[in-house]
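With one protein chain withheld, the remaining protein chains of the complex are depicted in position.
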Amino acid sequence: MDAALLLANLANPPVLFFFLGMLAVWLRSDLEIPQPVPKVLAIYLLFAIGFKGGVELHKSGFDSHVLTVLGVALLAAVAVPLWTFFALRRRLGVPNAAAIAATYGSVSAVTFIAATSLLSHLGVSFSGWMVAAMALMESPAIVIGVVLARRFGDESATSFEWRELLREAFFNGSVFVLMGSLVIGAITGESGEASLAPFTSGIFKGVLCLFLLDMGLVSARRLAASREIGLFHVGFAVLAPLLHAALGIAVARMLGLAAGDALLFTILCASASYIAVPAAMRFAIPQASPGVYVPMALALTFPFNVLVGLPLYLAVINHLWK
Amino acid sequence: MDAALLLANLANPPVLFFFLGMLAVWLRSDLEIPQPVPKVLAIYLLFAIGFKGGVELHKSGFDSHVLTVLGVALLAAVAVPLWTFFALRRRLGVPNAAAIAATYGSVSAVTFIAATSLLSHLGVSFSGWMVAAMALMESPAIVIGVVLARRFGDESATSFEWRELLREAFFNGSVFVLMGSLVIGAITGESGEASLAPFTSGIFKGVLCLFLLDMGLVSARRLAASREIGLFHVGFAVLAPLLHAALGIAVARMLGLAAGDALLFTILCASASYIAVPAAMRFAIPQASPGVYVPMALALTFPFNVLVGLPLYLAVINHLWK
Amino acid sequence: MDAALLLANLANPPVLFFFLGMLAVWLRSDLEIPQPVPKVLAIYLLFAIGFKGGVELHKSGFDSHVLTVLGVALLAAVAVPLWTFFALRRRLGVPNAAAIAATYGSVSAVTFIAATSLLSHLGVSFSGWMVAAMALMESPAIVIGVVLARRFGDESATSFEWRELLREAFFNGSVFVLMGSLVIGAITGESGEASLAPFTSGIFKGVLCLFLLDMGLVSARRLAASREIGLFHVGFAVLAPLLHAALGIAVARMLGLAAGDALLFTILCASASYIAVPAAMRFAIPQASPGVYVPMALALTFPFNVLVGLPLYLAVINHLWK
Amino acid sequence: MEAVKRIEIIIDTREMREVCRTLEALGVTGYSVIRDVTGRGDRGVQSGDELTDVFKNSLLLTAAPPESLAGIIAAIRPILKRRGGVCLVTDAQWVIH
Amino acid sequence: MEAVKRIEIIIDTREMREVCRTLEALGVTGYSVIRDVTGRGDRGVQSGDELTDVFKNSLLLTAAPPESLAGIIAAIRPILKRRGGVCLVTDAQWVIH
Partner (left out) sequence: MEAVKRIEIIIDTREMREVCRTLEALGVTGYSVIRDVTGRGDRGVQSGDELTDVFKNSLLLTAAPPESLAGIIAAIRPILKRRGGVCLVTDAQWVIH
């Protein structure tokens, strides 16, 4: 069961292209997808997934089930950074613990998209409005991380304006595009969907392949260059997603989510942010080392989730749900 | 009627994304579509619309109706800069008046595309060969603006070669791609259309959304930064399109254009150029202030036409035509 | 027959856009497709053609016919640089002869893609696995060129590590993407094909048009700027593809290839590399002049093959095969 | 030609806006910015290949009259202290036009 | 090492071609150009985010023998006068190879 799913995941083109990117770095190929194209591909993916999620929301509406799930997702985005911070504080110091807490409390949109791609690949249905849960879970951990850093750390060292931080947390480019596309999708509904489908759905999986090829390149490069990463960090970067996934699965079961939605909820808990969070941390907790929290999320947790985590979590869900 | 059309326009995804881009600047999000990607998106849009127009021309041929409309379009592109120059000369001085005359005499391809998108959204048909009218109206105003600046201004100050100017007016990148694609579309006809349709039609509206997101960002930024713009300029930037649209509608009525074509002809008259013209003006009339004529076209007239003008002009046309 | 095919080739949109790009340079338009977008378009094309080839290979499998053709392709990639080197050595000196040998021994993926586009345009079928032949023919000529330069030239002048060179030859970005996509296509087969088709097939021809527009620009610019190119180089750049094509057609006939595959095999022999090879030559044979071997391949042989060669070779094949 | 100080500041792309605001507040009316600069320094490698502008630098160049140098440095130094980066000063001649 | 003048010209991207032609006409055989430079100067902000190269600068750098400096400045100054931009000159050492 497990092995079959693992294979099915590995035979999904986006995952294969991710692996191809990592291979390119290991074989020291000079392959690159030059900037700023990957940035625009990321905007495209957020645009497409946000828009499609908005259209789904238009169809389903905000019933009590949807609202409950969104509320619980928000709670998870508050709980994860809190426990993470207190678990790491002794060992890594307040600034790094706070930054890692924010990183793992927030979510990785690309991992979420990889999860939807796996579900489509396997023909498992899921609710488009789970994108709204993702959008809600991006920002809170940033604010919590900074509050913790100031409360328990050297307050004078974090000189910044709250206005700036809140803007960074809630209006940074990726959150903004995702949220905006979600709202536009919800406004335009089926008519918008029909006219945009070739762009937002037709070429989606192909663009995802190209983007994951780049992600494979970048994450393997970052892994090779990460000198500040020790065994403890590696352990955390692999165990934290497993733990968060276990909790996510338990909560999803209690909420009565269907298998597809359960996987999406689980991956939101288990993934770590390497886009929105680092930008905010660099600005608000400059004493924390980006050479630690970025490679943990980007070069360890992300590949782990994409290559191993997704099929594993789904196997567990399939086992429990049936 | 008016309000319904206004709402229909505002519910069209490209317009919503344009607004989202402006919102991002007002909320001080760091969202951006990094250059040079927007440049390439613009080339794509010109390529697609030119090609499709050429295919239509291949189908319809140049009958006397088409030729008449093209001839009148050319006349409009000569008349608008002439009256604009003499209206503004006293108040703004010869160089700025000439540059603004060229700006408003030429056309905005993106506004034209937004108009076709509104028509498709509403299911109103239009003739693909109107693209040829747009192509014809891009360049003449540039030449007229420069002639006026030299005739009435300080001739010694405009030292440049005519060869260079004509090349700038007729062979600048955007005119060239539009014209070239038009010709290629006309050569290849239906067979070319079939093989390119997923690219030129399928993903077109989606790319337009992304592009207008960027246009919203840039035009809101330009509005915020425009310190040389006074009330007079704002008034002109809103009233000129209204006046030119009224004239355009009158002419379209006399020509017996169908409603869709009438809107396209109207928007060609009412729109102002912020791509081809500024490049030429900077070069040929360096005494004119780009800080005036660019924000007028890009940050005032363009959003006005896209958000308010298009549904307004169409409402008037619908009213008169029925 | 010949003339009809020439016209059919010239009416194929990608070829027309290539010509449009050249025209832009001749008319001194400022049109450009700004970097790094063309680089990413090239990656897209290699990705798409590699993936589709891999899927075909998945369907057909490696039967003895396929293996024979691949083996002969490899032989051709060894034979062409050998004779080229000895033919040019006297006249151009060892380093330039070796670099040109590598250039003409390797292949141009874009020319290959243009050939598939011509075949689709004419409705002639071809085997997707010919892409594997192209992938095999990219690298050997590089190694052979360098071996010849060292064997017959000043060995001390070519100080480099073999490891680096082999990596450059076999793992450079374009070879890597092509090979990787081929393998991924072969792994995922029909299921992958279905989900990626709108990206790899739907928009393919449109992207090819845009890319060839850029190739037209670059190759015309390079032609205008090439001061080191003499009549001898021009002669070689036109006669070599004719000769190699003749040999290719003869071999294809002996192998019993179908007409479409015969054209692809022929164009692999007749085309010259301007992507993978220059990078390797610059590094491994720095005494050779990139101002010679790059314009020969990019500004002479490439346009010759695309505009004249392809229809000519196909006319001969059609004549012989029927 | 006029003697000026050529001041070059390399710093995180995300901090560049603050640097520009600081300079403008000091009355600097002319400067140029190169946005895509990678590098290596005390805070590690800035490889510029990420999706955000974290790990990317920008370079600002301004030619300023010698008497304004002290003020500029006093204003820039705290930013560099907090955010990293370098500031180099060279003597140059400005071609008056 | 050889003493040279390090000349830096920042000007509209669209004017850069003319600058290069002018330098080549003077016999300058080596220069480098950085194309995407934003900035602020007498003629306002050049933000580089537009669809055309209007509102974008380029930077040209050339190391030239001291004796050629006067000629270069004389040729460049009228362009700067007409089109704006700056030209800075620094003393530098060229590493001969």
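Order as written gives the chain letters A, B, C, D and E; numbering starts at 1 within each chain.
The criterion applied here is as follows: contacts are C-beta pairs under 8 Å (C-beta built on N, C-alpha and C of every residue); 3 or more make two chains touch, one makes a residue touch a chain.
Keep in mind it's a predicted model, so treat the numbers as computed, not measured.
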| item | value |
| --- | --- |
| Contact set of the excluded chain (shown chains only) | C, D, E |
| Contacting the left-out chain in the complete assembly, out of D:L23, D:A63, D:I76 or D:V95 | D:I76 |
| Given C:V80, C:L118, C:A149 or C:V294, the one touching the chain that is not displayed | C:V294 |
| Options C:A24, C:V207, C:I275 or C:L300, residue touching the unrepresented chain | C:I275 |
| Listed residues C:P13, C:P38, C:G128 or C:G145, member touching the removed chain | C:P38 |
| Footprint left on chain C by the chain that the document does not show | 32, 35, 38-39, 42, 159, 174, 217-218, 221, 225, 228, 274-276, 278-279, 282-283, 286, 290-291, 294 |
| In chain D, positions touching the absent partner | 10, 34, 36-42, 48, 57, 59, 73, 76-77, 80-81, 86-91 |
| On chain E, residues whose C-beta touches the chain left out of the figure | 1, 4, 6, 20, 24, 29-36, 61, 63, 90-95, 97 |
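To be clear about the criterion, only the chains that are shown with their structure count from here on.
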| item | value |
| --- | --- |
| Both-way neighbours, i.e. chains that touch chain E and touch chain B | none |
| Smallest number of contact steps required from chain C to reach chain E | 2 |
| Copies chain E and chain D - interface residue numbers shared by over half, same or different | different |
| Chain A-chain C separation of Cα centroids, rounded to whole Å | 40 |
| Between chain A and chain D, centroid-to-centroid distance (C-alpha), Å | 34 |
| Overlap residues in chain E, where contacts from two or more other chains coincide | 36, 48 |
| Junction residues of chain B, two or more chains touched | 32, 35, 37, 39, 198, 202-203, 279 |
| Touch relationships between chains, expressed as pairs | A-B, A-C, A-D, B-C, B-E, D-E |
